[in-house]
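Here's a slice of the assembly, chains where they normally sit.
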Amino acid sequence: MAPLGIGLIGTGYMGKCHALAWNAVASVFGDVERPRLAVLAESSQDLADIRARELGFERATGDWRALVNDPAVDVVSITTPNAFHPAMAIAAIEAGKHVWCEKPMATTLADAERMLEASRRAGTVAVLGYNYIQNPIMRLIRSLLTEGRIGPVNHIRIEMDEDFMADPDALFFWKSEASSGHGALDDFGVHALSLLTILVGGVRRVCGQMARPYVDRPVEDGTRRAVETFDIATMLVELETGASGVIALNRSAWGRKGRIAVQIFGSRGTLVFDQERMNEVQLFVADGDPRTRGFRTILSGPDHPPYDRFLPAAGHSLGFGDLKIIECRELIGRIRGEDAMVIDFESGIRIERCVDAMARSARSGTWVEVAT
Amino acid sequence: MAPLGIGLIGTGYMGKCHALAWNAVASVFGDVERPRLAVLAESSQDLADIRARELGFERATGDWRALVNDPAVDVVSITTPNAFHPAMAIAAIEAGKHVWCEKPMATTLADAERMLEASRRAGTVAVLGYNYIQNPIMRLIRSLLTEGRIGPVNHIRIEMDEDFMADPDALFFWKSEASSGHGALDDFGVHALSLLTILVGGVRRVCGQMARPYVDRPVEDGTRRAVETFDIATMLVELETGASGVIALNRSAWGRKGRIAVQIFGSRGTLVFDQERMNEVQLFVADGDPRTRGFRTILSGPDHPPYDRFLPAAGHSLGFGDLKIIECRELIGRIRGEDAMVIDFESGIRIERCVDAMARSARSGTWVEVAT
């Protein structure tokens, strides 16, 4: 197979992550051709030139439409603000390109549905950037669940907490505007839903509450402006399997930095994970000598592929960026027709529909079915 | 003040805890008279005799009504099965005795309300055995909240998990019968509510879900019987302060043994506690050098009264039984007219009403107001 030609739109933090992943994927895995970093697009030609040099791209452009239609480009990485995703993704798809689009799909469910339709029509690969599912420890959890190590799952709890909205004295900015979405729910809760999806499947119905820790925030002119989004969201859920669960999201949780705490309860054991210690998982299984049962802390290692592609010894820690490299390898695998662990637009739309149901439920104060 | 005369009804595990507390309270605190362990009642005279000898009581009886009316008895410890609480507590109260009754108050809200009425009429002290609130670390949390150390509280999460109902192959027994109550909610969830009460106050409304991890259980004759109670309960709550919260209870949570995990989020910080490590609390405060902010793990010590009455050095660990000794001292304080940290029948009824609202909400699938 000829090297894939890569086009990258957007070079913020996530764009850099994509560039690093495209750069590293062949070296790390050794079983794919080094991609050609063909074209990079930014908002201006000048900025694009600078970034292309830094990130190792051959050419640069100030016009993302040119990139999308460039014959040297096989895959388009889209890492721009969420509002731009639909237009860029659909254009790329319609130009016959594969797409690697950052999450969430779009800022409205309608836009996301349009992206899905475009993807279905084109038949190219369209994948979303849900990197947390790529953690080798998360794959271990998934394998253990599949193998029945803790028995059928009957209950799940997911908490996702950070503190970037925790300071009540921080100035009002766009994340408190209704136009940015619901708040914690879609801003970062979708990550929690991506884990739910790959670990225990879909959500049948939800009953939620969204809350504002601070009703208003200071504005630069000395006045205060009402907060329109919800920094806290808590959801009761019923899964398609019949299991019950609860999801709690808080982007104003002082001291939490990247917490995604997952607790999965089965008839034979329990699994516990926290993203802040992403190289560990805790497993309790109700077997063996009763005197020595306990939660065991398993450290990520070569027994948990593809950790072995990065490091030969356990306990030496993968990082956030490494997950993006794995995601990149999975995307290439999907393009090559291999069995790959990705959240494509088909799976991604279910997350978006779940978010939509949760927001409606919080407004109505009742249980709401998730559309299928 | 003359020594208090103590009557103890019931000598199971909790009866033993009460006896040990009455035995130890004067030695530990040094500021109260040693109580006289006057009368012990059990279901038969023979058993009562044996237990009185073991537990150090002067006299024994097979008739609890005799104990309740014994002039040597000033305080009646009630540690019998929950269904007996109302009759015993009301009889003791009406005989002019102080009452130390184990939680929950009763098996029905109506019975609990009758107990409260009796208590109001009599004017003697009537206190419930919510021992977790007596932890010096819990009092530290309460003080920090009162002092505003983490600012106004805007969100709270409480999880309470054990695994005594986790084994799907365990035989059906009375805890799966509807007559025993709702399940996790009232069986042990009331402890979680007792902490909520002293830390952040009352609950205004609730929306809950109760679930059965196992629909039926084996019976000794080889057949199976449908489970009638709910081993899992999850509740969205809105506090009287306006703060939001979530309570998750699971008595089939493999590997969890005595978990009561509390997370309290304020505008300036966060507090985290877990009963399985009852001598620790974690505190995050958003101040000082940003490079060195983090959750600090505070070990229980003499700076957290009344830890100092037990041990002169921090980090040497109090145990569950010690909490009961503190509770005993608080009860004596209340009797002496001191300011005391107890959940009396007035506070206790609010917990019972909250449980009632939660159960109704889970049935109706809607938000329910808690009666006041």
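Labels for the chains are A and B, by order of writing; each one numbers its residues from 1.
Methods note: a contact is a pair of C-beta atoms (placed from the backbone, for glycine too) under 8 Å apart; a residue touches a chain by one contact, two chains touch by 3 or more.
For clarity, every value in this text was computed on a predicted model and none was experimentally measured.
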(request) Of the identical chains, 2 are shown; go ahead and state how many the full complex includes. (result) 4
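In this text, only the chains that are shown with their structure count from here on.
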(request) Find the geometric centre of each of chain A and chain B from their Cα atoms only, then give the gap between the two centres in Å, rounded to an integer. (result) 41
(message) Can you tell me which positions in chain A touch chain B when the two form their complex?
(response) 150-151, 154-155, 157, 159, 163, 166-168, 207-209, 211, 213-214, 232, 234, 236, 238, 243-246, 248, 250, 252-256, 265-270, 284-286, 293-295, 365-367
